[in-house]
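For this view, one protein chain was removed and the others were kept in their places.
This part shows subunit A:
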Amino acid sequence: MTIKNRDSFLNNLAANLGRPRRTESVERPAYSVSPQKEAWKDATSEELLEVFKEQSIKMSAEVEETTEENLPSLIRDLIVREGNSVIAAGGERNDLYGLTEMYEELESRIGEVHIYDSALGKENQVIAERADVGVTFSDVTLAESGTVTLFNDKDNGRSISLLPKTYIAIVPESTIVPRMTQSMQVLREKEKSETEKTPSCVSFITGPSNSADIEMIKIVGVHGPVKAIYVIVRDS
């Protein structure tokens, strides 16, 4: 890996600022206000859940609510409703939530069921491209904006939530936080951690893809999914 032209470039900036180059001990100042810490400070988890639902619907997402117990059958029904093929993120949560078994059974009913498998390389992208439905879990869920956050990795490839026509995000209630502020705290912790690596891609997703580039008319489904479904799993 390389860094080119850094010194001359940065020396010039320092010279224009009229001081020697700074390479260490710059501290962020204490900012005079912190509205991000005030927002939703006293909201209960029940309230946040409501805000999340309301915002998601506003952003053209479909919202479903279920229990842990009923999650597998709901996901199955949604997949069947939306098409004939599915690609889902791998990882231990599939087992934890009883989805692995459901996917196995589903294989005999629809055209294609694929659990993202990095060992298959680019084949995953080809499958994602032809899949009707993509399914992932949300890692952190933001109430204020109706957003699911994905820490993309080898099991939760970027293409699952991107290439299929319908995207289903499973939202465990416990992942719901007030706003982006809290998801950034999670990322900062990863940044400082010795053992954990920050993911190579963090995707904040709010509803389906859309555009207003033609005469300012909102069109849903431009490059990414045409439909986004959030399935909230209530804590038991």
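Here, a contact is a pair of C-beta atoms (placed from the backbone, for glycine too) under 8 Å apart; a residue touches a chain by one contact, two chains touch by 3 or more; residues count from 1.
What we mean here is this: contacts and distances are computed from a predicted model.
Taking the options "Copper chaperone PCu(A)C", "Lactate utilization protein B", "ATP/GTP-binding protein" or "Septum site-determining protein MinD" in turn, only "Lactate utilization protein B" matches the UniProt protein name of the chain that is not displayed. Among A:50, A:104 or A:129, the one in contact with the hidden chain is A:129.
Residue positions on subunit A in contact with the hidden chain: 1-6, 8-14, 16-18, 21-24, 26, 28-29, 31-36, 38-39, 55, 59, 118, 120-122, 124-125, 129, 142, 144-147, 152-154, 157-159, 162, 179-181, 183-185, 187-188, 191, 197-217, 219, 221-225, in rising order.
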